[in-house]
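The complex appears here without one of its protein chains, the remainder shown in place.
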């Protein structure tokens, strides 16, 4: 019974069906196929504003290509210290950007606050000797499963724009955040000041598909050269685009996220006061203590330790295809463990 | 009737079937799934030697990650001036390696010769002031559809190794070359001195799947860090590995290549003396003259101009899924055009 | 009356004399001149161990070339958040290394502690997804004018080595630290576990000369290629080497540092409890309050604001060539200002 990561999930049947559907005869390569050519339109409609979108196969590519486009090699990119770009991409943003420095921010529940961001920008006055504040990157939902409210995003974006930074959102779990918040996709992105979004689909049911969405199309600049020379322009682009189209147009993003979120809520409820962060997407962080972890593992549950060594913290991720019986079993076990 | 590129081809049914097959429940992410874990074994058996193999989604990634692993940032990488790494990857090898210099070699029919390679290495004696000769990269089949014979590869490898270079093979059309040559996969790779191979499957029927195959496993070094930080470690790795397994184990590589090669031969035969290069895989280069090109396009054939502007040269690529009727129609038309 | 920076200082007469001395006729270029060839020997004798040393013209070059040699592109380099590499080099270590991530540590008086370092290394377990802990960089004297004692360095080095990191020391003000500590140069470097030192001379009387000193000569690796391709191998190397030789052999390092340190002590004494950091080299940090700063500036003293905006903090740097009268005048004024 695996609660390790939504990356362990399978691809949704709708996604495989979409692959089959576009697998008819020849199609112009490298993005000039009819499906890829529809991406902008479909995502513009989804976000209710004109966007420019690019498909890639991994979230690391989406994030790093975005950041490299937004930050000069001598730029500073501000992000929460728990962010995927900080701890899970082996320095990809630094590689793609040619050396940008990630500035680690703290903040409760995985969230950057305007105050911390301002303090970090002000930490050292920028002149030719320093790296140049360039981008703030928000993760939605955060790595702790929490979500930024529109007003929170707006506050950070306003500050960022005032100070000459652009705003990137890592939306690897964007659908989960959106579903939880119940708001319009535009409300947590361009209407709240986000300039570029890594729009993730892989974790939530796609096979391998992410889109980089530019809300400010002037920022696209040299994105296409960057994608090509990073090996992220797929020759048979139709197959990644088809996933994104199916994901958005069929409402798959919402169905899958709704299901996963709601199962995660079940776990959150039994965790009670041992819950480390509010459950606002499909991840649940619980202070279990090492003994209870051992117990759960003995019962067949797989999950990751979290936080500092021996902190007793555990992360449970509910995937879109999680077996409900496993979730119920876990909820039962958690209940039996008599958490605080 | 498209003869533009084998990148316009669809994915083979065997590949889609393989995706469905592995799409069962959860699987550990990032390469620890049962299918990815079989890659080394299956490719070792294919090549009849112990290899270490890594799956990626694009040929540019396979080539660039290979070259970055083999060449220091101040290295020189020797390749035919027509090579994909020289003219079709927007500087990807330079990006991945941190600045390696591609050294363009000439040579008939897209092939590097030992003499040209030696002259290029000797062009300027290497000391601390120069880039350091590091790698020679051979394309098999070449960008002109020709293939290196085992002895040709051996001659280049011997020279390269003597001079302290390693040998990389860009095998985007490896199956087509192998099928044409009718030899064992080992004969044109490790037995002939190739150190690392970009083993392509995408052009020949996969959806998006290439393997980097290390014959000399000591050379793997930091490959995994490089792949990860380039965004080329797929989270749901099973789907790319499944393609490679199906491609190799089911003999798909051979079936598809055999078909494409044999259709290309038909075109080669009617081209007669206007043929620019021997047809040794699935590409056919013909000197048509501009008038005949216009004529063919009017008849509904799509293909790329080749060579210098107004050279009158044309490239026809036969894909694995090329409609035989289109090939026969093209052969007919070529015949009617009364080539020299 | 300038107390802005020791970079505003002139070059010592001994340094100009050394330039004249070596300015006799032709000398082999690029480091094969007799003076450069003596560097290893002279610095080996200075440090009482066999070292390999390389001359460059700037401290940023010395630091960045060292770190790029010690850290892979996906490495993490730990340093105090006030370190020159963190705030004054415009991302140079990131550029030279191809993307290493600087990890900012806090710590009183500009010093890294073993506890903070351990916590930072442990912050996230290292696997293929993360940047790899690679180097810890200590600044001696620190950016707050304090110095690491041998035992402090040893404690950090032991931890670092245990965890697979190497130890770099940014010794832009090494002579000032050494003079203050009154210990042997080896005691705060190789005997305490330092692997590579940026041995600064520019701030303390040279015109433009720094040495990268490898105590562990195996670590030299590809340093020479890195220096050359960064444009830091000087063609007429004798002129930078001559500075270093004069600096070390004539005892200039000690004379200049002793003078500057002792003048700084005078300032430290009058600062009393307003002193922000112990004066252990040639820098003095005082909490003045904004009003007193204005007053001092009106009296003709130039110095930098320090710390957060409106923090009331000020930095005074005493250069090797500081006019004693200016120091006494400043001491008088500080006294009159009745600091806490």
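The first chain written gets the first letter, and so on, giving A, B and C; residue counts start at 1 in each chain.
Heads up, the rule we're going with is that a contact is a pair of C-beta atoms (placed from the backbone, for glycine too) under 8 Å apart; a residue touches a chain by one contact, two chains touch by 3 or more.
Because the structure is predicted, anything quoted here is derived from the model rather than measured.
Considering the entire complex, the omitted chain makes contact with A, B, C.
Checked against the full complex, the candidates B:10, B:36 or B:94 give a single residue touching the omitted chain, namely B:94. Only one of C:80, C:111, C:129 or C:232 touches the chain withheld from this view, namely C:232. If you put the missing chain back, the residues of chain A touching it would be 30, 72-74, 98-99, 128-129, 132, 222, 224-226, 228-229, 233. The missing chain lies against chain C, touching residues 2, 4-5, 7-11, 16, 19-20, 23-30, 56-62, 64-65, 89-92, 94-96, 202-203, 207-208, 225, 228-236, 239-240, 319, 321.
Interface with the hidden chain, as seen from chain B, comprises residues 73-75, 81, 87-91, 94-95, 97-104, 122-124, 128-131, 308-309.
Methods note: only the chains that are shown with their structure count from here on.
Chain A and chain B have CA centres that are 34 Å apart. Annotation for chain A: residues touching 2 or more other chains are 89-91, 94-95.
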